[in-house]
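A single protein chain has been omitted from the complex, and every remaining protein chain is retained in its original position.
Going in written order, the chains are labelled A, B and C, and every chain counts its residues from 1.
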């Protein structure tokens, strides 16, 4: 039951090696930097120190309570992340699979639209555009 | 894009280290042996060699086509599996998170009710009851 | 025709063997079940509640009314509990 914000990479396998002991179902999601058809070399991720940690912790607790998760983990990186690098991960553990899946999707929907992170594209020419929010991400929240 | 049936444990982290290269979203599910309140010491899993491999491959291809997955992986163990041990995993990779989540849930629903595996409980007294199929697992298939 | 009949999980245990070769004139799976159930008490008991029995013909799931002409391997087993 923890949330971390860091610049360092993480090892998903190591993170969940001792995750959710006793649970029957563990779901993970990881987000990776896409190359967008070769256009990108990296993403630069900015966040709001202080608020970010509080927000992630709040969303983790919300998910645990709502879906009866026995464990949850959120890791989100910031700074410069090269194409192919892991940006973030969530993991959820529960007795049965439905709760673990729903908990992970719920966390992702909240993270995408309510956690204070902003992505900027880095191309061969240097820093480029800030990534626009996607309307479907905002819509996804309304299902919970 | 592969399915494996094996007695050996697997290492989820190692399995997805090179999984879904180029994807933006990777979802994993793993199922672990629960102790059922201390009643169980292990599960014994029987399967139908030949049919199992074909079934898993078929469901993987179905999921890939239906959700546009760029990669998928299914590993299911058989034989005696102690409490806490990993039973099986699926992983799905896609450009965006919704497809990766849906692909993984679809695979799990098919696996649970349509792949030829049977679980038997092993208690302190030795081999016990065969695990009954759960009606909600059958129902889960109807949503796809 | 001759088919290999396979049993899994508690069906295998009740019948007492994992597979047997059967000479049959059955047209459908249901006909084959009737023939098997008439062989002895163990087969009869194992196959008495067909709502708890699933079938595969040549390793593909099928239903009781499926025709078995040409099949080489017919398997009976309880509802699956993988995952």
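Everything below uses one rule, namely that contacts are C-beta pairs under 8 Å (C-beta built on N, C-alpha and C of every residue); 3 or more make two chains touch, one makes a residue touch a chain.
Not measured: the values here are computed from a predicted model.
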| item | value |
| --- | --- |
| Chains still shown that are in contact with the chain withheld from the display | A |
| Of A:4, A:61, A:95 or A:114, the one touching the omitted chain in the full complex | A:114 |
| Omitted-chain contact residue, chosen from A:46, A:82 or A:139 | A:46 |
| Touch residues of subunit A, complete complex, unshown partner | 31, 45-48, 50-51, 54, 76, 87-88, 108, 111-120, 130-134, 137-138 |
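The working rule: only the chains that are shown with their structure count from here on.
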| item | value |
| --- | --- |
| Distance from subunit C to subunit B - Cα centre to Cα centre, in angstrom | 26 |
| Distance from subunit C to subunit A - Cα centre to Cα centre, in angstrom | 48 |
| Sites on subunit B at which at least two other chains make contact | 31, 108 |
| Of all residues in subunit C, the ones touching two or more other chains | 83 |
